[in-house]
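The complex appears here without one of its protein chains, the remainder shown in place.
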Amino acid sequence: MKYTFTMLIPSLVLIGLIMIVPSVLTIYYAFTSWNGFTKPTFIGLQNYREIFSDSLFWKVVWNNIKWTLFFLTVPMILAFIAASELNNVPQKAKGVFKTIFLIPYVLPSLAVARLWQIVFFHPLHGVITKVFNHDFLGSTSTTLWAIAMIDNWHWWGFLANVFSAAIDQIDKTYYEIARLEGANRWQVFKCVTFPMIFPTFIFMEIMTVVWSFLVFDYIFIITQGGPGRASEVLATLTYKTAFFYLRFGKGSAIATTMIMFASVPIATYLWLISRRGGRV
Amino acid sequence: MRRRNAISWIVLITLAFFALLPVCLLFLNSFKTRGEIFSNPFQIPKHFSFSNYVNAWKYTDLGRGLLNSFMLASLSAVLTMLIGGLAAYALARRVRGSSYVITFLMFCNTLPLFIMLIPLFVWFQRLGLTNLVGVVIVTVGLSLPFSILLLRSFLVTIPKEIEEAALIDGANNWQIFWKIILPIARSGFLTVGLLNFVGGWNAFTIPLTFLAANPDQQTAIVKIYTLSGQYTAPWGRIFAAIVVVSLPMIVVFLIFQRYFVQGLIGGAFKF
Partner (left out) sequence: MSVKRLVLVLFIMMAFLSTMLARELYLWMSWAEQERKEWALERYFPTFEQQTGIKVKAVEMPGDEQTLRTQLIAGKGPDVVGVAGPSFVPLYVDAGFLIPLDEYAKKYHWDELLTDLYWKLGHYKGKLWTIPQEFEAMVLFYNPRIFKENGWKPPRTIKEMEELAAKMKEKGIMPFANGNVGWKPAIEWVFTAAVNHIAGPEKVYEALTGKIPWTDPSFVESVEATKKWFQEGWLGGGKFFSLEIGEVYQLLVEGKAGMAIWGTWAFGGIVHHSTSPEDWDWVPFPSKEELPYPIFAIGVGSSAGINKNAKDPDAAAQYITFRLREPLDNLELFAEDLKVNGTTVFTPIKGFELNDETVNRLKELGVDERVIKFLVLSTEAFEKNTYGYVTWTFWPPESDRYIIDNLELVWLGEMSSEEFLKGLQEVFEKEFKEGRVMYVPPRS
């Protein structure tokens, strides 16, 4: 049976043109000094030397790591709880809940960001500000977490649906056995639910790490990396370096470091798959 | 048993509240004046005024924006499904070089968007494609890696025997794809289609950059962005516009929620 390679060609050509060629160009720019106006001049590894020796860069990477840690835990926990509990309600209600959870995900990021910024986190009138008597977005120690919380509100519903669908595939007899043996909620989760959806879980965790190093929208819209550098991440640093400081060469170099960091989890994942014979 | 269920209900309702409350506030605030939004963001507006909606619609030509959004979203969804579907099928059946292609596609997922932005824009400008057509092409190109991988994982579960039977009956590859595979994997395709539709509807960076000089072709989201002036932003109007732009998405969702939600895993993430 012939599955022709030609079926792959349209996709590969399109991806090559749209993604690869421009990216290669940008990688080339990473080795140049370019102000975005006149012609770029080749300067070799100098951009990288500057970047890696700048303590600001590493502070920014640390912000990305903090963001990653947040998203590896908080939305996951919420999604797991939701997905597990969804198991215990009748089908129709389940569908309604799943849809409700998905609605925040459907809203555009500009909308979500502005909504939370004005209604909840506003320094004078915001609901959260009043309740906790603290300006979360305006203080350096809490701003990154506040933005993460906003993005989390947008994201966890999607995760919940993913996990719920995965749980749907688990054979119900396992649950009955567990119940018969008198397992409590936590034990059911630990011994039945979690192991069975492990592949899904691990995939989403990997993608979370990847996406965390690319995160841009919410931070840019809400604080643009401020105050100070408290919420600066690699993507906003790239944008600023290129568009505000007019140093496109250096900006491109920072962008390439994003790819480097994001490739690590991907490589890990692929290695895991090959190790376990495709059974991850 | 009943106590267990009760807890589940409580948890789920709390979470639903958490998800919906901000949305309700968005809706409520879209009826308020700017001053009211700031003084009382949490309360029901004193007078429900539709002026925000009227203004948003009139002054940003939101109607046309929605039309453009719809064209972008549907075209990119359909094209991605077709082009990507073919590729996914080939990969699912392990064509020669599949593992390399899969690795390549996963790698593509790590590329941040604006690493491609300026070269793409300059290039498309030279081709005269800084219009909706150009945006569709770029959007499809960018969505393909993830969509192909997702589709592939659905198609992998279709047993080969069905195709073999069809082959024996004299069908060629393309007929098999159209008449057998597609119907079976319908929900998977729909899922990917919906994902792309939502992505196209909410897309921001590419439409903004490419269509900056072409307000007639701008999508609704871009138009909302331009509502914010340099110093002040008419928040009531923006919220109203956001409600108008988000509503179709929510409706599409409610109609197709079955497919979207079910298909996300289906046989997915199996590599």
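Each chain gets a letter, A and B, in the order it is written, and its residues are counted from 1.
Keep this in mind: a contact is a pair of C-beta atoms (placed from the backbone, for glycine too) under 8 Å apart; a residue touches a chain by one contact, two chains touch by 3 or more.
Remember, predicted model here, so these are calculated numbers, not experimental data.
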item	value
Of A:Trp67, A:Phe101 or A:Phe121, the residue in touch with the unshown chain	A:Phe121
Omitted-chain contact residue, chosen from B:Ile13, B:Val122, B:Ile162 or B:Leu247	B:Val122
Interface with the unshown chain - residue positions in chain B	35, 38, 55, 59, 118, 121-122, 125-126, 130, 208-209, 212-213, 215, 225-226, 228-234
Residue numbers in chain A that touch the chain omitted from display	35-38, 117, 121-124, 135, 137-140, 223-224, 226-229, 240, 243-246
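The working rule: only the chains that are shown with their structure count from here on.
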item	value
Inter-chain centre distance, chain A versus chain B - centres from mean C-alpha coordinates, in Å	17
Sites on chain B touched by chain A in the complex	4-5, 7-9, 11-12, 15-16, 18-20, 22-23, 25-26, 29, 37-42, 83-84, 86-87, 89-91, 93-97, 101, 103, 105-120, 123, 137-138, 140-142, 144-145, 148, 163-164, 167, 173, 198, 201-202, 204, 221, 224-225, 235, 238-239, 242, 245-246, 249-250, 253-254, 257-258, 260-266, 268-271
Chain B-facing residues of chain A, complex	1-5, 7-8, 10-12, 14-15, 17-23, 25-26, 78, 81-82, 85-89, 93, 95, 97-104, 106-112, 114-116, 118-120, 122, 124-127, 153, 157, 160-162, 164-166, 168-169, 185, 199-200, 203, 207, 210, 214, 216-217, 235, 238-239, 248, 252, 255-256, 258-259, 262-263, 266, 269-270, 273, 278, 280
